[in-house]
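Please see the structure below; I have some questions.
Just one protein chain is left out here, and the rest sit where they should.
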Amino acid sequence: MKVLRRYLRLYAVFFRNCLVREMEFRGNFLANCATTVAWLVYYLFFIEIVYALTDQVAGWSKGETLVLAGSFSLSWGLMNALFSPNLSRLPEEIQKGTFDLVLTKPVDSQFLATARMVNLAEFARTLMSFLVVGYGVREAAIPLTVTGVAVYLVLMACSVMILFGIDSLIMTLSFWLVRIRNLDAAFWSVSIIARYPVDIFERTLRNILTFFLPLAFVATVPARGLARTMEPWMLPAAVAIAGFLIAASRLFWLKAARSYSSAGG
Amino acid sequence: MMNAASLRTALRKWRAVLGLHFQDSLAYRAQGVVWILTDIIPTVTLPLMWLAAYGDRSHLRGFSREGLVAYYLAVSVVSNLVFAHPWEIARDIKDGRLSIYLTRPFTYCGFIFASNLTWRLVRTMLYVPFFLVILAIFRHYLSWGGFQAGWEFWASLVLAHLLSFQIAWLLGMAAFYLVEVGGIYEFWYMIGGFLAGQMAPLELLPEAVRSAAQVMPFSYVLWFPVQVFLGNLPEDAVMRGLAVQAAWTVLMGVAGQALWRAGLRRYTAVGI
Partner (left out) sequence: MPAILAEDLTKVYVLHQRDPGIAGAVRSLFRRKRQEVLAADRINVRIEEGELVGFLGPNGAGKTTTLKMLSGILYPTSGRAEVLGFVPWERRPEFQKQFSLVMGQKNQLWWDLPPEESFLLFRELYEIPADVYRQRVKMLTEMLEISHLMNVQVRKLSLGERMKCELAAALLHRPRVVFLDEPTIGLDVVSQKRIREFIRQTNREDGSTIVLTSHYMDDVRALCERVVIVDHGRVVYDDSLARLVSRYTDSKHLRLTFSKPVEQSDLGGLGRVSSFDGLSAELESPRDEAAKVAAAALSRLPVVDIEIRDPDVEDVIRDLFQHRPPAAAPDAVVAG
């Protein structure tokens, strides 16, 4: 697995470069950390307000809803930290022609294009999300077992892969729709739905969010997985959907690179 | 001194400025749709969360299911017409674009006001199809009546628009003094929106927060006109509210102009 080690080493360099850069604008970095955490806190406040007046929301207790909120924030935070900044920059790179230089490097172009920048401020949100999940587990008195946690981690990995897959598929479109920026902005706005328990929606919408735009698998399913209230078929379903989206994004990327080289960039 | 001729000229200028900004706002419609999407999701999900919280109860702190849905729907419509954002002012100050505006025979404040007003209108137009979808989602809860669309409501709406503008203008003035204002605006958007009743009706918030919100101007930007519209306030409360709204508007306006003059002195001294 020499290849894997090489890519990991490369990734370490990316990470270090970003760290050095952020440390220079320390004030800005801290402000960004504060902002990302603030949005999570904002939603936690809403949860507090609702649960001050009730014990359950669509069958979810307060602790379970906190686990859900934390899981969503964790998944989204990781996406924003690792991949979204690069994917959003893609149309600009293509338009300016600097994507050419990515193609000439002896490294996989999708790796280089999607992993180059790391938004470190988002790790503040990620850290906070862990705490929220932990707090939720305690609040709901969820018994933690090795299998439970393992299932949760697998589902969270799938969650990130699902978000990555969809974001990547959308941004790969910018190879053809070069002039349209912010293709992904609409997706990110809509993906916020994932932080709410999917059970609050009526059946049609719920099905859409489970099978068509699988946002239910981003946070609801992992939270259920941890709380042991998940239907067993959801675990393989999550893995299958995540795998499918990753494969689709890879194939679409290769197609895009081919088209780029045929059309003249 | 205002005579008929100067009034006519002023009106002509305003018409031109408004027309231009309207075109400009229309050009941003594609991005506008994305911003609207961002606001729509909470308009749908927050009431759904509440509805799921009712359980067997018919009322939650005085809100029936229909009343709660009506609140959020009204908030979404009113906020389209009312919210102003200071990013343009901050950008113009930072880029130095302000200088060009200062040379024009028309107040910069007027430009920003026109820009905001026209964008609000365009945004409301774009919002209509989305609103219809939202109505469809909440179709079982639309039986609530009792809307009050009398002169009090329209007055409160106009005042809310002006108040929101004044607050945004005031916040824009911060750009004269600080280099990075983006963070401040994010916090303001969160907290101001929260205190205006965007996240939840003020009645559903903890007591302490509710009292704090009543003494701040934000609730008069959104919560107040919405409650007037929904007919949830007795007559005297409405009258009192209008007076307070007007008072806040004037206060923010005066403060805003004072900061504008001071900031301008600073800006022109730097000589961009």
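The first chain written gets the first letter, and so on, giving A and B; residue counts start at 1 in each chain.
In this text, contacts are C-beta pairs under 8 Å (C-beta built on N, C-alpha and C of every residue); 3 or more make two chains touch, one makes a residue touch a chain.
If you're wondering where the values come from, they're calculated on a predicted model, not measured in any experiment.
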Displayed chains contacting the withheld chain: A
Residue in contact with the excluded chain [from A:52, A:107, A:131 or A:247]: A:107
Touch list for chain A against the chain that is not drawn: 6, 9-10, 13-14, 16-17, 20-21, 24, 96-98, 100-101, 103-107, 258, 261-265
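Assume only the chains that are shown with their structure count from here on.
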Geometric centre distance via CA averages, chain B-chain A, whole Å: 32
Of chain A, residues touching chain B in the complex: 27-28, 31-32, 34-35, 38-39, 42, 45-46, 49-50, 52-58, 182, 185-186, 189-190, 192-193, 196-197, 199-202, 205
Contacting residues of chain B [partner chain A, same complex]: 31, 33-34, 37-38, 41-42, 45-46, 48-55, 60-61, 137, 180, 183, 186-187, 190, 194, 199-200, 204-206
